[in-house]
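One structure is given here, and the rest of the page talks about it.
Just one protein chain is left out here, and the rest sit where they should.
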Amino acid sequence: MLTSRAYDGGEGRTGGTVAMTAPPNTGFPEDETSDGTSELRAHFDETLDHGRRIEPRDWMPDAYRSTMVRQIAQHAHSEIIGMQPEGNWITRAPSLRRKAILIAKVQDEAGHGMYLYSAAETLGADRADLTAKLIGGRQKYSSIFNYPTLTYADVGVIGWLVDGAAICNQVPLCRSSYGPYARAMIRICKEESFHQRQGYELLMTMMRGSAAQRAMVQDATNRFWWPSLMMFGPPDDQSPNTAQSMAWGIKRHTNDELRQRFVDMTVPQADKLGVTLPDEELRWNPERGHYDFGPVDWAEFTAVIKGYGPCNAQRIARRQAAHDEGAWVRGAAAAHAAKHAARRDAA
Amino acid sequence: MTEDEFTAYQSLSEETEDHRWAFGTGFTDPLEGIDASVPPGVDAQALGAYCLMLGDDALIYSHRLQQWMTRMPELEEETALANVALDLLGQARMLLARAGLAEGAGRQEDQLAFFRDEHEFRNVLLAERQDADFAELAGRLLIFSAWRLALFGRLAASADPVLAAIAAKSVQELAYHRDYAAQWVIRLGDGTPLSHGKMQAALGAIWPLVAELFQPDPVTAALPAVAADPAGVRAEVDAVLDTVLAAATLERPDVAPLARVAGRSGRDGVHTEAFGYLLAELQSVARAHPDATW
Partner (left out) sequence: MTEPQVRSGWPLYEVFLRGKRGLNHVHVGSLHAADPQMALRHARDLYTRRNEGVSIWVVAARDITASSPDEKDPFFAPSGDKIYRHPTFYEIPDDVPHM
């Protein structure tokens, strides 16, 4: 069961912010062990102040380490779980070229998950343990993947809106204070640029197609617009740990800043596609220099991250089944490797 | 926040001529720029039917592998599996395109993939079999890729230059697939007692479909310098399988081949009951919008 209490917000497709493991009212947790710590702490702070990166062997506060593990892990989980809603349409893709594109995209997502688990492991985490936390509901993934993909147009809309929202989160994360995470994000961003174009191009093709195709795109947009806005997490005034995350270079922008940026970029793209975004309050505000938009249904968001979303149970069940049913395979490979190592040593 | 941080995203709205979006997906037309005329003296209809046979094998096999995505036993295996599925899909696209050009009725890859009915598909039954577990996935892929690699090794010298080119490109991929599958059969066969039992049982379940791979058929017979004789690769394939099974401490199953239906099987368009469901899934969206462009 996913609890909202531990959840800080800001969960772009690729992570965004992360829940602090310390309860909110303790402020900034310190390691009060010995005098040597304060010198290391000063060095850590100085590294961050100069915009340099923290690397795996550097000293870091326990709270920074645990926060970073959780953020990177949840980002990784999002990539892996994200394979499912899109993977749902591979076997039914209506052209062989689209099928190949979608297989490659879902394959990329597996790769991104592995890059991120790899980064988390540099902090002392263990991938099997992180997987157990995901399956057990103790770590989360982006809420957007708890929504169903009901038509083929959803594939395009996920590419356009969901990957688009992810980019808004990801590009700043390329400057994360933690080196392995920043480097993983740079690699991921390069590959993701393909994915956005693919999704949008599919939608452009469909919008220039039949009435049924156009209706399918509009319907998919209607279902994914608001959940995409929710990907940036709760409003800033409900995100108490943002300040610490920003001070530590874990988070570079607030939830509301990123959400506004996403809206501003997406509205012209929707216009170009010829789809209507399902928000009657959406309009350009010349005084602010931004688009005004309507209220997000935070009750739906809360329900989804608590575990009551349309697809939460099936996403986890699929991941769990693959993991559990694969145990004998992993065990066999390990046994085989051990046998052959022993034979080699005995020779 | 700087403008240039969002360049990748903003460029979505820009017009572009580049049709190659995804990594590894190649051009819109799989045989773009290639002279696909049928060589003199070669039966064009038979050539078309032959390319459909090999193309359907790959298309349907890829479909069964796609059904395993998000179900693999470890994340690294997801990447490997997707590679095999993509390779076979790519081979299918080229072969179906070549088939359409040879038969000369204007049918393209998508028309052939999505708008033929069950009895018009020419794949062997091994290709359409659903893997009940990972042992079956590994065992079936070992047999299929060893066989296909042997065939395509012969086809690299085909009198049809297009088929020869497709084969030459595919051989490297198929060697990779065969190696991947072989390593897994060995790990499972010579792993734990549990995995050994499952791997042996998997072979037993699959083996009745092996004989069909080496059966002569009239289409192949009508293309003496073009097609690869399936009976002619049996010894080579047997040698590969025997080597792998020995390393895996597995026994070659002693089971009878599956009987035919009034003498007909996959190459004749007579498939398993599961095939109808497979095609329903594969073709459903395309058929719901028969005149749409995707």
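Letters A and B mark the chains in the order given here, with residues in each chain numbered from 1 onward.
Convention: a contact is a pair of C-beta atoms (placed from the backbone, for glycine too) under 8 Å apart; a residue touches a chain by one contact, two chains touch by 3 or more.
Being a predicted model, the structure only gives us computed values, none of them experimental.
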Relative to the complete complex, which of the depicted chains are touched by the chain excluded from display? A, B
Looking beyond the chains shown, say which of A:215, A:243, A:313 or A:327 touches the absent one. A:327
Considering the complete complex, of A:122, A:198, A:254 or A:269, the missing chain is touched by A:122
Hidden-chain contact residue, picked from the options A:61, A:111 or A:249: A:111
Identify the residue among A:179, A:278 or A:294 that touches the chain left out of the display. A:179
Chain B, residues in touch with the chain not shown (by the definition above): 23-24, 74-76, 79-80, 83, 180, 183, 187
Touching the hidden chain in the full complex, which residues of chain A are there? Just list them. 36, 39-40, 43, 55-59, 111, 114-115, 118-119, 121-122, 124, 127-128, 179-180, 183-184, 327, 330-331, 333-338, 340-342, 345-346
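Note that only the chains that are shown with their structure count from here on.
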Approximately how many whole Å separate the CA-defined centres of chain A and chain B? 34
Considering only the defined contacts, which chain A positions touch chain B in the complex? 80, 83-84, 87, 90-101, 103-108, 110-111, 113-114, 117, 152, 160, 164, 167-168, 171-172, 189, 191-194, 196-198, 200-202, 205-206, 208-210, 212-213, 253, 257, 261, 265, 268-269, 272, 318-319, 321-322, 325-333, 335-336, 339
Of all residues in chain B, which touch chain A in the complex? 1, 5-6, 8-13, 16, 21-26, 28, 59, 63, 66-67, 69-76, 78-79, 82-83, 85-86, 89-90, 92-93, 96, 109-110, 113-114, 133-134, 186-188, 190-192, 194-195, 198, 281-282, 284-286, 289, 291-294
